[in-house]
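Before I ask anything, here is the structure I am working with.
All protein chains but one are shown at their positions in the complex.
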Amino acid sequence: MSIVSFRDVSKTFGSHPVLRNVSLDIEEGQVVAIIGPSGAGKSTLLRCVNQLERHSTGEILIDGTPIGGNQRKRDLIRLRQTVGMVFQSFNLWPHLSALGNVMEGPVTVLKTPVAIARQQAEALLKQVGLADHAAKYPGQLSGGQQQRVAIARALAMKPRVMLFDEATSALDPEMVQEVLRVMESLAADGMTMLVVTHEMGFARKVADRVVLMANGQVVEEDAPETFFTNPKEERSRAFLSRVLSS
Amino acid sequence: MSIVSFRDVSKTFGSHPVLRNVSLDIEEGQVVAIIGPSGAGKSTLLRCVNQLERHSTGEILIDGTPIGGNQRKRDLIRLRQTVGMVFQSFNLWPHLSALGNVMEGPVTVLKTPVAIARQQAEALLKQVGLADHAAKYPGQLSGGQQQRVAIARALAMKPRVMLFDEATSALDPEMVQEVLRVMESLAADGMTMLVVTHEMGFARKVADRVVLMANGQVVEEDAPETFFTNPKEERSRAFLSRVLSS
Amino acid sequence: MIDWNFMVTYSPRLLKACEVTFGISVTSLAFSTVAGLGIALLRLSSRRILSSAAWIYVWIVRGTPLLLQLFAIYYAMPMTGLRLDPWTAGILTLSLNSSAYFSEIFRSAIQSIPTGQTEAAIAIGMGPLQTLRRIVIPLSLRPALPPYVGQAITLLKNSSLVSIIAVPDLMQTAQSIYSTTFKVVEVMLMTGILYLIMTSLLQIAQTSLERRLSYYTVK
Amino acid sequence: MIDWNFMVTYSPRLLKACEVTFGISVTSLAFSTVAGLGIALLRLSSRRILSSAAWIYVWIVRGTPLLLQLFAIYYAMPMTGLRLDPWTAGILTLSLNSSAYFSEIFRSAIQSIPTGQTEAAIAIGMGPLQTLRRIVIPLSLRPALPPYVGQAITLLKNSSLVSIIAVPDLMQTAQSIYSTTFKVVEVMLMTGILYLIMTSLLQIAQTSLERRLSYYTVK
Partner (left out) sequence: ATPTADDIRRQGYMRIATTGLDAPYNYVDPDGQVMGFDIDWSRMICASLGVEARFSCLAWHGILPGLMAGQFDGVMSAVRITPERQANFAFSAPYTTDSVAVLVRQDNTTIKEIEDLKGLVVGTASGSILEATANEMAHAATLRSYPGLPDILMDLMSGRLDGAVVGRAGALYAIHTHNLPLKVVGRAIRPQPIAMILPKGATDLASAVSKAIADRQADGQARALADRWFKA
């Protein structure tokens, strides 16, 4: 059974349709790269998975359970905890240290004892290469370091799926590498990942599947090799030629 | 005579040296690309040109006139007007429309009559391809559109030099193209430009000279062809190999 | 129960008192807004002496009762040769007093503006005053507005203290009427409505301005 | 000039009155801070009825004089069968009154928090109350602090109105002393110093908290 399924999902803002009948299945352990032009609805798709944005019609299932709709608030919150999200703009909490940011979820939400949460958080910071920066505040970290803390923060909740929304596009090229390396090693460890990205190199190398969105619809869905060398759709070819030229 | 000259410029934040004895001359009509790793001091160098940051020692000359130091406030402000700056984060003023952002400098600073300033602003917005978006507020524009408004805003002051600090690094790939195209056409029109960038393609294609900074110093200064194919310094080679791999 | 005739009889006198309250308040509001902005800027100055002086001003003015300030200005100033009439003394005191509160509201709002906004103004060649007028003030309007209106309302209410130096304002007049006629309910009702009308001007202006300044929340 | 003996004689009485002022103020401050936060959240609610109700509450409470509210609670409530003693009525009135002003200060501060901050909390699985307690409140502390302390000081000064229903506070006691002794200078000096001491606790706390919350300005 797939761990995230979209079944005929649509979403409108006012009268403006942003997602149109999207159906998509993500299997456990898969890395799916979502690419497409600006305004295609990629962020909205991701934000519907953990219901930061409510979808208008259709169904989104997480591990078989539908999320959103008239669901009880408590169930929604529980389901959300199985999904980790990393934002383009990091959104670290400035009043907490790197360690504090990572511990926050386990301690507040999961009621993990502080001592244990601290150990786990330290291990996670080590995993993303920031063992030495645990005590620093977000304001004292570079962009790449902040984004890695944000990844550790999401991982601390032991999510079954991770969502990345352009996790590297606010970063300098050198920092992009740091973050992509962490994401690659997550993928290698078998984490299910839904990655909105403009890093075609990363999509090609790491993703199991590439999804091209345009205009609120899934235009093409393919293995990366096929997609990058021999796209089926005209729209895909147009997109690739524009992006790869830069 | 060169239009911007750094003569032995140093800058420290507290006890932390950020620029060390930088000497550099930019000739009229030249496009100089400044590249280098994060923390090298590229932004600080640019910000010293219009004294958003004061340098500690050395001299910076704009068209032969030294800027900063114990200069009278009024002279400093006058000199600043000859330098236009475009920021990584756009920094458009959210309470003014695109047109309002572009008109603000001429009307407030240069005391241009509103009717004339409006005509000029409309012409500039047309030049950056935004004739249809003049009435929109920054919050209603995409990143690429915002950055082009920011360029128009700087151009409206008829500067002799334009400074770009990673003007494209907060943008999606498709939007990057829009902005780079505007910058290229500026260069083609003979504008003097100092461009901090991570777009190696752009540096190679448009710049007359490439300057690599590291650790607060100028490591290498070269024509782009030489720099990218046959860098003199070890440090340059290391930087290029890391950046071009992504 | 409620004596409507009474209310009709006394409303002209209360309305007249409203003019006093409104006049003093609006004048003081104008002065103290300007002064408050000035003090906020001093407080934000990088010069240590200026910001400390502003801190001390705010500390003492917020820290002591309005009545004391009024007495100091009205009764103690004549010793220095400057004799103020009650109106001037009242407006001066209220303005000084409120300016300290406003300055803290403005300072907080100005500090919430991203530095990039002012850097863009400086980079384009604006001087400090131009930056203030064209960028800093418009951008701090939205976050300053709700506490500003609260403080302006407090000023309006505080203006009744000025009656202690013989300027009969709305509240003083109301007290004077009910302590001779004993129609506490009627007087309080009328007075409450009159205050509500005066403050509604401010509160409705606040709500509609907030709506118009919503560009600020579009991020 | 200044009669020091007099000041020594009367200081115990003034100090005692300080206790009243301080007690009423601190209690009301605690209640109205909590209530103000609640009202701010209602005002920010996406449910139209809740936010309108909060708007109306703020409109009326800020719009009418404290004296009227005090009379309504102290003299009119007994008609509904609930008779409050002066202390309770005073604290209740001051708390209700200040809560409206605080709510606007809090609302403004909460609205200045970037949405990404709360989205990150929601995404990690926090409920609304956890998000409030762990993220929204800590982050709105810095911008709310200067106007909050201003309003807290206003509350402390306003507490003197409670003397109208027989709880003699510091200001009432001061007036009582100078009306029999005519030592205006001495009484006002002492009273001013006592108020300054009480408010300094708040103002010094503000300055040091602001310094500690400076992570917020590191962007």
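Observations, loosely collected:
We call the chains A, B, C and D, going by the order they appear; numbering starts again at 1 in every chain.
FYI, a residue touches a chain if its C-beta (ideal position, glycine included) is under 8 Å from a C-beta of that chain, and two chains touch if they have at least 3 such contacts.
The shown structure was predicted, so the numbers you read here are calculated from the model rather than taken from an experiment.
Partner chains of the missing chain, restricted to those shown and counted over the full complex, are C, D. For the options C:94, C:145, C:165 or C:198, the residue in contact with the chain missing from this view is C:165.
What chain C contributes to its contact with the hidden chain is residues 75, 78, 83, 85-86, 163-166, 168, 172, 175-182, 184. Of the residues in chain D, those that touch the hidden partner chain are 9-10, 12-13, 16, 71, 74-75, 78, 163-166, 168, 172-173, 175-182, 184.
Keep this in mind: only the chains that are shown with their structure count from here on.
Under the contact definition, chain B and chain C share no contacting chain.
Ranking every chain by how far its Cα centroid lies from the centroid of chain D, the top place goes to B.
Between the CA-based centres of chain A and chain C the separation comes to 50 Å, rounded to the whole angstrom.
In chain C, the residues that reach two or more other chains under the touch definition are 114, 219. For chain B, the set of residues touching two or more other chains is empty. Going by the touch rule set out above, the chain pairs that meet are A-B, A-D, B-C, C-D.
Put simply, chain B touches chain A in their complex at residues 37-39, 142, 166, 169-170, 172-177, 180, 198-199, 201, 242-243, 245-246. Within the complex formed with chain D, the chain A residues making contact are 50, 52, 73, 77-78, 80-81, 83-85, 87, 89, 91-95, 104-105, 108-109, 137, 139-140, 150, 153-154, 157. For chain D in complex with chain A, the residues that touch the partner chain are 114, 116-117, 119-127, 130, 134-135, 138-139, 213, 215-216, 218-219.
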